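A single protein chain has been removed from this complex, and every other one stays in its place.
Entry: chain A
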Amino acid sequence: MRRTFAPWADPQAKPLIRVDNVTKRFGDAVAVDHLTLDIFEGEFFCLLGPSGCGKTTLMRMLAGFEYPTEGVITLAGQSLEGVPPYRRPVNMMFQSYALFPHMSVEKNIAFGLKQDGLPKPEIADRVGEMLRLVQLEKLAKRYPSQLSGGQRQRVALARALAKRPKVLLLDEPLGALDKKLREETQFELMDIQHELGMTFVVVTHDQEEAMTMADRIAVMDHGRIVQVADPGEIYEQPKTRFIAEFVGDVNILEGHVMGQENGLWRVKTASAETPLTIDDPDEVLHSGQAVAIAVRPEKMTIQREKPGPEAVNVLTGEVWDIGYLGDWTVYRIKLATGEILRVSRANVSRFVESPIDWDEQVYVTFEPGAAVILAE
C-alpha cells in the first residue's frame, strides 16, 4: 500500500537528494533563496508554485543546467558541485519535450544509451522495453513531426527513463496536453513511477496535478519553500494564506482573536454577527491578534431556513451567482459587508425540489473543525 510510504517521517532515513541552504541569483534577482529540502528515494515529489517562484530554477540546478550561487546539492551522498549535466545520474523530461526532430522515435530513445557506450543489442533491448512501457511499439520508426502531442509526451518520457536515472525530473510534464488526456496521463505517470520505483521530481504550477500525483508537495513562493507536506495536509492544513489561496479555492474571513473557550478559538469578524468558533488547537495565538480564517467552499453549507440558536458560525447573505458544473454547483454568496463567499454543493440527487435561486436570502454555516486559522 502506498499510504504507508513516508520515509520523510523517519528521522533515520537518508534522503536521496539534499538541497542544503541553496541560493541562486541572476544578477540582482534572487531566483532561489536559502532553500533547504530533502527528497527521498522512491518519492513522487512535486514542486508547486506560481510562475517565477523559482521552481524551474531549482529543477535546472538538479539537472545541472544552472549551478547554485551558494549552498550545495547532494545526490546519494555525493556533492553535485561543478558536475555538468552529462555526468549526472539524473534525466529530465522537458516541458517542450525537446525531441530530436531529425531522429526517429527509436533513435531518440536510444540517444542516451548510445552516449553511455552500451553494446548495440543491449540498446535495442532497452529501447524495446521502453517502447512497450509507453505503448509506442508501432511508432518506433516514426519521426516526432508525425506524432500527436500525447505520443510525443510518451516518447519524451521513454527517452528520459531509458538510462534508468536515479532521479527523473519532469518539467510541467502535462502542460501541453488537453484536459482529458492530462487526467489519464497523470495516472499513467503514477503507475510507471510505482512500477519502476524511481524517484520522480515534478515541477508544476497546476495544483490539481500536484495533488493527484505527488507523495509530497513543496509549495514555493519567491524562491522559498512555504510548506512541504503530503497533499492532504497541504489542502487541509495550509500554513499560510498564500498556500490556502493557491491550492484549491478558499474563503478568507478576516478578524481578531477574542480568546480561547474549551479549546476552541473565538474570533470576531465583520462578516458574521456573532463571533466565529474555530477548532484549530495547534495554532498559538494571543487576544487581539489579527488573523485570517480560511474555509474551503465544500466545507460550507448553504440553507434557506434560519439555523437554530445552537448553530455556530452563521453568515447571512444573498445569492449573487450560481454556477452549475454538473457534479458540483457553486454558489457565490454576497454578504452584507460586500464580501463574496464561494460555497459548493455536491449534486447528489438528479432532481431538487425548489432549488436555491438567484437573489435569495440564505444562511451559510460551517463547523468549527472546517476552518483553519492563519496568522496574518
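What we mean here is this: a residue touches a chain if its C-beta (ideal position, glycine included) is under 8 Å from a C-beta of that chain, and two chains touch if they have at least 3 such contacts; residues count from 1.
Everything below uses one rule, namely that contacts and distances are computed from a predicted model.
Peer 1: UniProt name of the unshown chain, from "Putrescine transport system permease protein", "sulfate adenylyltransferase", "Multisubunit sodium/proton antiporter MrpG subunit" or "NADH-quinone oxidoreductase subunit H"?
Peer 2: Options "Putrescine transport system permease protein", "sulfate adenylyltransferase", "Multisubunit sodium/proton antiporter MrpG subunit" or "NADH-quinone oxidoreductase subunit H" considered; the missing chain's recorded name is "Putrescine transport system permease protein".
Peer 1: Touching the absent chain in the whole complex: find that residue among A:Lys14, A:His102, A:Arg132 or A:Lys268.
Peer 2: From the options A:Lys14, A:His102, A:Arg132 or A:Lys268, the contact with the absent chain belongs to A:His102.
Peer 1: In the full complex, which of A:Ile17, A:Leu37, A:Leu58 or A:Met92 touches the chain missing from this view?
Peer 2: A:Met92
Peer 1: Return the single residue from A:Lys163, A:Arg182, A:Arg216 or A:Arg266 that touches the missing chain.
Peer 2: For the chain that is not drawn, the touching residue is A:Lys163.
Peer 1: Touching the hidden chain in the full complex, which residues of chain A are there? Just list them.
Peer 2: Against the missing chain, chain A presents residues 63-65, 84-87, 90-92, 94-96, 98-102, 111-112, 115-116, 144-145, 159-160, 163.
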